[in-house]
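Below you will find the structure I want to go over with you.
Every protein chain of the complex appears in place save one, which is left out.
For clarity, chains are labelled A, B and C in written order, and residue numbers in each chain start from 1.
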Amino acid sequence: MHLAISLHDAVDLIPDGASVMLSGFMGVGVPDGIVHALAEAGKKDLTLISNDTARDTSGPGPLFAAHCVKKLICSHMGLNTIVQAQYASGELEVELVPQGTLVERIRAAGVGLGGILTPTGVGTLVAEGKQIIEVDGKEYLLELPLSADFALIAARSCDYVGNLSYMLTATNFNPIMALAGRTVICEPEEIVPVGVIPPDAVKTPGVLVDHVIRSTT
Amino acid sequence: MHLAISLHDAVDLIPDGASVMLSGFMGVGVPDGIVHALAEAGKKDLTLISNDTARDTSGPGPLFAAHCVKKLICSHMGLNTIVQAQYASGELEVELVPQGTLVERIRAAGVGLGGILTPTGVGTLVAEGKQIIEVDGKEYLLELPLSADFALIAARSCDYVGNLSYMLTATNFNPIMALAGRTVICEPEEIVPVGVIPPDAVKTPGVLVDHVIRSTT
Amino acid sequence: MDPKALIARRVAQEIEPNTLVNLGIGIPTLVSDYLDEDMGVFFQAENGAVGMGHRPPEGMSDRHLTDAGGRFVSFVPGASTIDSAFSFGLIRGGHLDLTVLGALQVDEAGHLANWTIPGQYTPGMGGAMDLVTGAKKVIVAMQHRAKGEAKILRECTLPLTSQRRVDLIVTELGVFKPEDDGLHLIERAPNVTLEMILAMTEARLIHAADVPEMHVGC
Partner (left out) sequence: MDPKALIARRVAQEIEPNTLVNLGIGIPTLVSDYLDEDMGVFFQAENGAVGMGHRPPEGMSDRHLTDAGGRFVSFVPGASTIDSAFSFGLIRGGHLDLTVLGALQVDEAGHLANWTIPGQYTPGMGGAMDLVTGAKKVIVAMQHRAKGEAKILRECTLPLTSQRRVDLIVTELGVFKPEDDGLHLIERAPNVTLEMILAMTEARLIHAADVPEMHVGC
């Protein structure tokens, strides 16, 4: 049984210096409550893994405004002026990863693969320092698994055993990151009784979810 | 628009000597109609990729009874006496693949990866002839993509653009093989108007499906 | 005609019925305006939509349904939702029939550079590298020059997006096709002469004596 915890208790679980996966795509499908709470708590030196940095006040934005992030691993940071400034000043270390490679590296960690071979990035700057493996006469980059201490994810519905369903494009990285965080914390829009989410509609089985944040409202 | 075709026309698409992925697990989630029709048509020299061989008269069973299969790639063939006899006599060539590796190889082909690194099989007979790649001090087998000329899959519901939904454990290999067949033929339990399967309930988008078999009843 | 509209109209002609198409930001986005809605084309968005439609009517937008830029969209009948791994599985796995993207530079070998300018702020490649590497067909849709500089070059000077050769380049001056023997000029825009194109292009162009005119039907 996954006890629903308060936002406050969820924030306390995450220490300074932790690596944190944050789901979402341009601010959609992001667990906004815990993002704001972490920013307000003044967490320090986080390594943040997120597809993008959305905008200054959306998605992971508040974490940068509060100077919580030391290192960012993402595919795009183009529309967040705070990120741009922190990157330019050297406050923020950034590793850019092609989006398809990013999600596949996260999945690899989650499903116990030692890496995957992708054609994406061969012959580009992304290939620098990476092993190239030839299969059937075609070159691929060996890309390594990417896990994190915490995965912070958002869901449409969650039941009391932690089963999750997502809605439309708010799905994005959520089900993949739910596989790859050593501790998975979910902030659902609603918590429903067990049985309300039909077995075929569950996209993340509750066995993957460690904590569910109880609504503060 | 994916025109629904007859079982007869579907069978005609598949030539002797083709490689065919057949979904299902112990006879559950198998497109039984096309299996029987291929057997009756007396197809020859097929390479069959299937998790298991179910029993003599279930799942892919009829294809062996009709001597359609030259080579079998599977994880388990234990409960089918015809397969056992054909394997013993040398009529049937068999490649055994661990189940998790099998599905991940099929997925790799479907999502354009050149291979995956798995810990499964390291230090066993399965490792023979395979490249071992060390990541972070741990050994992995490089397992290569597995595609096929055809993927024959079963679905619970299909709409007229080919969107598919599956039901419970009849899901199994279906959504993965739907990614990896060069031509994907689906035999659904029902064909429904577009819109009946909600966007979040679609597990295989219609863009992956080439042909849908119209019920013969 | 407006140069961007001209480019979008010409690219729209390349789209086959019943295909899966991804349109990048900028000019590529305009392409959908010139397509017949009965063609059975499904638009993919990297964030996990197959069958994206127009911006919804006032008051009908939903925060769970957005495009890759985070803008509200609608779903067409038969649309479906996929997660990010599935979305890039479609892209990298060759299930995406066509992607249309902008470019900073393209060259005679058909190489595309569209994600970074060394020494300048780099927002990130997002999904561009996967799209260019994985899509069955890649069309570059861009204005012919930028700030007075040629963008179709002998060889890209900016870092490449992929080593894959793009299939077609459409600008307001013409249509270009990279082949094994070099870059072919295959159409010129209405009221544009061969000489104008040659003058505005750094790449060496292979062309017939009489380059046919683009038909955009308007």
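In the analysis below, contacts are C-beta pairs under 8 Å (C-beta built on N, C-alpha and C of every residue); 3 or more make two chains touch, one makes a residue touch a chain.
Since this is a predicted model, take the numbers as computed values, not measurements.
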item	value
Which displayed chains the hidden chain touches across the whole complex	A, B
Sole residue of B:28, B:135 or B:192 that reaches the chain not shown, by the stated touch rule	B:28
Identified contact with the non-displayed chain, of B:6, B:57 or B:124	B:124
Selected residue (touches chain absent from view) among B:14, B:82, B:158 or B:176	B:176
Contact footprint on subunit A, counting only the chain that is left out	1-2, 107, 109-113, 159-161, 163, 179, 194-195, 199-200, 202, 205-208
For subunit B, residues in touch with the removed chain	25-29, 51-52, 54, 74-79, 84, 87-88, 96, 98-101, 103-104, 107, 118-126, 156, 166-176, 203
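Here is the rule we use: only the chains that are shown with their structure count from here on.
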item	value
Chain pair whose interface holds the most contacting C-beta pairs	A-C
Taking each chain's C-alpha mean as its centre, the one farthest from subunit C	B
Length of the line joining the C-alpha centres of subunit B and subunit C, rounded to whole Å	35
Where subunit A and subunit B are represented by their mean Cα positions, the distance between them in whole Å	32
Approximate Å spacing (C-alpha centroids) for the pair subunit A, subunit C	29
Subunit A: positions in contact with at least two other chains	104, 118-119, 166-168, 171
Per-residue multi-chain contacts in subunit C, two or more chains	75, 81-82, 85, 88, 91-92, 134
